[in-house]
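For this view, one protein chain was removed and the others were kept in their places.
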Amino acid sequence: MSRERILGAVVLLALGLVPLAAHVMGEPFTITLATRAAILALAAVGLNIALGIGGLVSLGHATFFGIGGYAMGILASHVQNYEPMFEWPFLFEGSTSMPFIWLVAVLVSALAALLIGLLALRTSGVYFIMITLAFGQMFYFFSISWSAYGGEDGLSIYVRNGFPGLNTLDPIQFFGLCYAVLCLVLLGAHLLARSPFGLALGAARQSPDRVQAVGLDPKRLRLVGFVISGAITGLAGALFADLNRFVSPTMFSWQTSGEIMVFIILGGVGRLFGPVVGAAVFVMLEHFLGDMSEFWHIWLGLLLLAVVLFARGGLVGLIAGREKAHD
Amino acid sequence: MTPILIAEQVLNGLQSGVMLFLMAAGLTLIFGVMGLINLAHGSLYMVGAFAAAATAAVTGSFVLALVAALAAAAAAGALVERLVIRRLYDRDHLDQVLATFALILIFSEGTRWIFGSFPLYLDIPEALSGPVTLPGGIQYPLYRLFIIGMGLVVAALLFWLIARTRLGIRIRAGENDREMIAALGVDIARLYTLVFALGAALAGLAGALVGAIQSVQVGMGEPVLILAFVVIVIGGIGSIEGALVGAILVGLTDTLGGIFLPQIFGLFMEPAAATQTGAALASMAIYVLMAAVLAWKPTGLFGAKS
Amino acid sequence: MLKQLLASAALVACATAASAEVKVGLITTLSGGGAGLGIDTRDGFMLAIDEAGRDDLEVVVEDDQQKPDVAVQIADRMIQSDKVDLLTGIVWSNLAMAVVPSATAQGLFYLSTNAAPAQLAGRGCNANYFSVSYQNDNLHEAAGAYATSADFKNTFILAPNYPAGKDSLNGFKRFYEGELAGEIYTKLGQTDYAAEIAQIRASGADSVFFFLPGGMGISFLKQYADSGVDLPLVGPAFSFDQNILQAVGDAALGVKNTSSWNKDLENESNAHFVEAYLAKYDRLPSLYAAQGYDTALLLLSALEKAEITDKDAFRAALKEADFASVRGAFEFSPSHHPIQDIYVREVIKEGDILTNKIVGTAIEDRGHAYEDECKM
Partner (left out) sequence: MTEPVLETRGLVKSFGALRASDGITLDLRPGEIHAVIGPNGAGKSTMIKQLSGNIAPDEGTVHFLGRDVTGLSTMARARAGLARTFQVSALAMEDTVLQNAVLGALGASSSPYRFFRPALKRAELRDRAMAALERMGLADHAATVVSELSHGQRRQLEVAVALTLQPKAFLMDEPMAGLGGEGSQHLTGILDRLRAEAPILLIEHDMDAVFALADRISVLVYGRIIATGTVEEIRRSPEVRDAYLGDAS
C-alpha cells in the first residue's frame, strides 16, 4: 500500500472513531462537528471529480450544494406545513424520507449540472471559472427573491427527516448515516478514477487532442464528469440541510463555492482522500481558530496562502509525497 | 414612463457601467498580460474607498482623498504582487483562484481590524453636490455626471496609454508573446508589478469615486468584483475594448432591467406579484445576458478565438 | 493528531461546563459587514450582566458570522456541549428562524434582543420564546402611523426584495391611510439607488418611506440627499442608528425615523444606561445596545424570582417583565412580545456628532398584528 492510501485510511478511520469516542464520553457536539466534516468532505469529493480528474475549475459548485439543500427544504416544508406540493396528476404532499429526498437532490442537481455544463463547457480556462461563478450567483439571487420558500430567511425544518430503521435525531446515528454515505461515495470515486471513464476524463484534461484522436469526445466526457460531480455535491447539500435542519440562500453563495474548493486544495487536488483531509482540517480550524481570535479569517487566509504557495499537492501531498499512486 | 425618466435611467446605467469599466479594465489587463485571474481585485476597490474616506476625514479634501485612494490601492497592489502574485504566474488557474481567495479573507478581516466594523464616512465635495438641469429638463446629480466624465477620461487615457506609449507597447507585446519581450530585454518583473499596480489603482479610484455616494464598508468589493467578471466575460477576457462595451452593456441591463421588468410584468400581473417577480428576474438579468452572449460567442464579444 | 485535538477540546468543554449554575449562550454577529450590530448587542447585554455581578452566571459568546448555518452549528454546540439553559443575541431574522424553532423545541429558553419575525409571533409562537425588542413590523407600522398623522397623501415606498422587506412594506401599509405613489422592491445588498430615486422624482409622490438596513441605507441616504429630490423621508430606526449616522453624514439631518428607544428617553434606567455605556465603551449606545441591555435586565429579574431549572416558574417570572426597562413602561403580550410605545425621532447634530432626538409618539401601547394567530 502506498503512503497516500495508508494516510487516507487513517484519516477516514479517525473520522469514524472520534465521534464514537465522543458518544461514549457524552460529547454530542464533537459528533456534530464530525458530521459536518463528513458532509463537507462529501461535497468536495463531488467537486474533486470535476476538478481533480477532469481539470474543470468550477467556482459554482455551491449551485448544486444549494439545490440539494433546497430539495430537502422544499420537500420537507410541504409536509411540515400540511400544504401538498401538487394535487395533479396525483396528490403529492412532499416527503420527509431521506432516501427519497436524496434521490430528488441527486436528480435535480444532475439536471442543473447538465444544463449549466452544456453552456459552460463551450468555454474553457478562465471563462469556465467565471461562468460557473456567475451561474452560482444567478441561483443565489433567485433563491433570495423566491419568497414562496422563505427567500433570504431560508426554510427551517423543525424535525430532521427520517431514514428507515434509524433515529436520525440521535447525533451518532445521523453521523453514522453520513459517514456511510461518504464511504460509499469514496469507494465509488475510487472506482470511477480507475474506470474507463475516469481514464478517459483524466486524459481529456491532460491532452484533449489525444482523446479526440482516439475517437472520444472530450466535451462529452467533461459534461458527464460535471454531471456526476454536481450530483454528488447535490447529495451533500441535502445532507447538510438535514444536519442544520435549515436551508438558506447562503448555501448558494460564491463563498460556499470557494470553501468547497478550499477543502480540496488543503487536502490535495485529485487525491482520493484529499477532500476528506481538507474538510476535516477546515472544520477543526474553524472551530479552534474561531475560538482564539475574532479575526480568524486572517489566519485562515494566511494558512491557505501558505498551502497554495509552498505545499503543492496539499496536506496529503506534504505527508504522502508528491507523486500520486499509479496502479 | 416619460422620455425624461428613460433618459435619466440611461444616464444611471451609463454611470454604473463606467465605474464597472474601471474595475473590469484592471482585471482584464492583468489577465491579458500576466494570465492571472485575480479574485482579490475587489479588495483593492475596498482599499481605495477606505483610503479615501480616511484621508478625507483628516484633511477634508476630496482631491487629496482621490490621490490617496490611487496611491494606497497602487501600493497595496504592488506589495501584493511582489509578495504573493508573482509566485502564481506560472501556476494553473486553480492555484490563482485559491491564493487570491485567501487574499480576500486577509484584506477584508485586516481592514476590519484596522478600521473597525462600522462603515466609514465619505461625502461628495461641496462643489459637486446637488443636481443640475440638463437639456430637456432632466434633473441629474452633478456628481454622477462627474463620475461619468471621470470614467470616460480615464478610459481615454488608458486607450492612449496602451496604443501610444512605450509602456503600452510592452503591455501589448506581453499579451502576445511573453518570451519575445524577455528577449527584447524588458524587465518583465518590473513590467508585471507596474501593470498590476496600474490595475489596482484603477480599482482604487473606482472605489473612492463610488464610496462618496455609497457605503464605505468591509465586503463592499466582492459584489462589484463579480459584476466585473461578468463584464470581462461578456467583453472577452484580455480586451480593453471588450471591457468598455461589456461594462456599459451590463450597467444598462442592470439599471434598466430593474426598472422596466417589474413594469412589464405589471401589465398582466397583480402589482405586488409583478414587482416581486420583476425584481427577482431583474437581479438575474445580467447573468442571462452573459449566458446569451456566450451561447453565441464562447470567448466573448471581443475575445480572441480559442 | 485529529483525535487528540478533538479529545482535548472535549475536555476543555467539560471543565468549563461544570463551573457555573446558570449558563447563557449569546449568539451574535461579531465579524463581517454586519458586525457593528452584534458588537453593540453584546456590549449592551454584558454591561447589565457585569453590573449585576452574579458569579453563578456565565455567558458564552459566539460569532455567527451572519451565516445561518454557522448560527445553527453554534446553537447545537452551546446546547450539546456547553449545556446552556438559555439562548439570546441573534440580530438577523433569517438566523433567528434557523435557530429559534429547534432550540425552543428542545426545551431551551430564547430571549430575542432584536430579530422577531412574524412566523415566531403568530403561528410559530412558543412558550419559551420571548421577544424583548419588538415584533419586526412594529417600527414600520409606526412609520405608517406617523405618515398618516403628518398628513402624507401620496407616499412612495421601497424595501429590499426579501422577506423582511415585504413585512416592512406590509407593516407600513397597515397604518398608513393615504395613497401610494409607488411601491418597489430593490435588490438585497444593492448599493446604487439612482434608478429608484429617478422613479421617485417622476412619481409625483409627496413623501418617501424606505426600509434599507445597513450599508444599503447609507448609500440610499447619501444619494437621495444629492439628488435634489427634497420630499420628506421617513423610515424605521435601522438606517439611523448611532453607528450608521456618522457614515451617512449630514445627508441624514432632519430625517424622521421611528424607534422604540432613544438615548434621550426620560427615565432613570435609561439615564443610567446611557451614562454607564458611554463610560465603559467610550461611544454612544445604539438601539441594539439598548435592547441587549434590556434583555439582560429581564433575564436577571427572572433569575431573582425562580431557578432556571424550574422551567414553569422561570417562564412565569420572565412573563412578569419585572425590570426597569430603558424604554420605560414595558409588558409582554400573551404571545410574549412587548407592548410598548413607538416614538418618532429626528436626526440632529449635537456638536459634531449626529444623533437622534425624540419628537413625538407614533403609536402608543403597540402589540403586534399576529397575536390572534398565536395559540399558546
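Read from first to last, the chains carry the letters A, B and C; within each, the first residue is number 1.
Just so it is clear, a contact is a pair of C-beta atoms (placed from the backbone, for glycine too) under 8 Å apart; a residue touches a chain by one contact, two chains touch by 3 or more.
Only a predicted model underlies this, so the values are computations on that prediction, with no experimental measurement involved.
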{"item": "Missing chain: touched chains present in the view", "value": "A"}
{"item": "Sole contact to the chain not displayed, among A:L91, A:A148, A:V214 or A:M292", "value": "A:V214"}
{"item": "Residue in contact with the excluded chain [from A:N81, A:N167 or A:S195]", "value": "A:S195"}
{"item": "Candidate in contact with the missing chain, chosen from A:A71, A:V126, A:I144 or A:V224", "value": "A:V224"}
{"item": "Missing-partner contacts on chain A, residue numbers", "value": "188, 191-192, 194-200, 202-203, 206-207, 209-217, 221, 224, 324, 326-327"}
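The criterion applied here is as follows: only the chains that are shown with their structure count from here on.
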{"item": "Rounded Å distance, chain A centre to chain C centre (Cα mean)", "value": "35"}
{"item": "Rounded Å distance, chain A centre to chain B centre (Cα mean)", "value": "32"}
{"item": "Where chain B touches two or more other chains at once, by residue number", "value": "108-109, 112, 276, 279-280, 283"}
{"item": "Sites on chain C at which at least two other chains make contact", "value": "31, 161, 166, 185, 187"}
{"item": "Chain B partner contacts - residues on chain A that touch it in the complex", "value": "51, 57, 59, 119, 122-127, 129-131, 133-135, 137-138, 141-142, 144-147, 254, 258, 261-262, 265, 269, 295-298, 300-302, 304-305, 308-309, 312"}
{"item": "Complex interface listing, chain B residues touching chain A", "value": "31, 37, 84, 87, 92-95, 97-99, 101-106, 108-110, 112-113, 222, 226, 229-230, 232-233, 237, 276, 279-280, 283-284, 287-288, 290-291, 294-295, 298-300, 306"}
{"item": "Touch list for chain C against partner chain A, complex", "value": "2-3, 5-7, 9-10, 13-14, 30-31, 63, 67-69, 72-73, 76-77, 80-81, 93-94, 97-98, 101-102, 105, 117, 161-164, 166, 185, 187-188"}
